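Moving on, here comes chain A:
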Amino acid sequence: MTEEIIIAGFGGQGVLSMGKILAYAGLMEGKEVTWMPAYGPEQRGGTANVTVIVSDDPVSSPILSSYDTAIVLNQPSLEKFEPKVKPGGTIIYDGYGISEPPTRPDINIYRIDAMDAAAEMNLIKTFNMIVLGGLLKIHPVVKIESVLAALRKTLPERHHHLIPKNEEAIRKGMEIIKKL
Partner candidate 1 sequence: MADQEITLMKGNEAIAHAAIRCGCDGYFGYPITPQSEVLETLAAEKPWETTGMVVLQAESEVSSINMVYGGASTGKRVMTSSSSPGVSLMQEGISYMAGAELPALIVDVMRGGPGLGTIQPSQSDYFQACKGGGHGDYHLIVLAPASVQEMADFVDLAFTLAFRYRNPAMILADGAIGQMMEKVVLPPFKPRRTEEEIIKECPWATTGRVGGRKPNIITSLELRSEEMEVINLRIQAKYREIEEKEVRFEEFMLDDADYAIVAFGSAARIAKKSIEIARSQGIKVGLLRPITLWPFPTKEVQKLAGQVKGILSLEINAGQMVEDIRLAVEGRVPVRHFGRLGGIIPDPDEVVEALKRSF
Partner candidate 2 sequence: MTREEIIEKGQVVYHKPTLLNDTPMHYCPGCSHGVVHKLVSEVIEEMGMTDKTIAISPVGCAVFAYKYIDVDWQEAAHGRAPALASATKRLWPDRLVFTYQGDGDLACIGTAETIHALNRAENITIIFINNAIYGMTGGQMAPTTLLGMKTATCPYGREVSLHGYPLKITEIAATLDGTCYVTRQAVHTVAAINRAKRAIRKAFEYSMQGKGSNLVEIVSTCNSGWKMSPEKANKWMEENMFEFYHLEDLKDTGADK
């Protein structure tokens, strides 16, 4: 199994950290992983994307021409990456940042209103975990337990009390993702 994923949005949406948690969870399951950011000077507001590959075999290129799954969290990212989803692949988008949704008939299109859900739950900072929950619902690339273990490993001790909130967010994401 190899899952090639691009996660793209604005800087500050937690795109890179979501990818990192996913990669770390894969590592904890003994899989091969790469996490390749398109890095830039932007800390907030600029575009950010990260390619995450989780595989049972050694990963060749960390940089890809096409993806199994694209998670797009703003309009420019959708426009850039929708054409790069492999036929039969998946695109997940958040309705909040996207005025013109994806239209390709040869891919699976999912919508997750994670921004709205995060606002409702008053947990804006777990927005990316809601999105991750959505991904794991439709493509169980890694187990939720591994994600929680990855959070324990990567979050500083002083933030560990937030892990239940993150779990809540993941489960919320699994609940609200819908196929179009």
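Operating definition for what follows: a contact is a pair of C-beta atoms (placed from the backbone, for glycine too) under 8 Å apart; a residue touches a chain by one contact, two chains touch by 3 or more; residues count from 1.
Regarding selection, all candidates are chains of the complex that A comes from, given by their letters.
Treat the numbers as computed from the prediction; the structure is a model and nothing was measured.
Engineer: Could you check which of 1 or 2 is in contact with chain A in this complex?
Structural biologist: Here, the candidate touching chain A is 1.
Engineer: Okay, in this complex, where on chain A does candidate 1 touch?
Structural biologist: 20, 23-24, 27, 32-37, 39-41, 59-66
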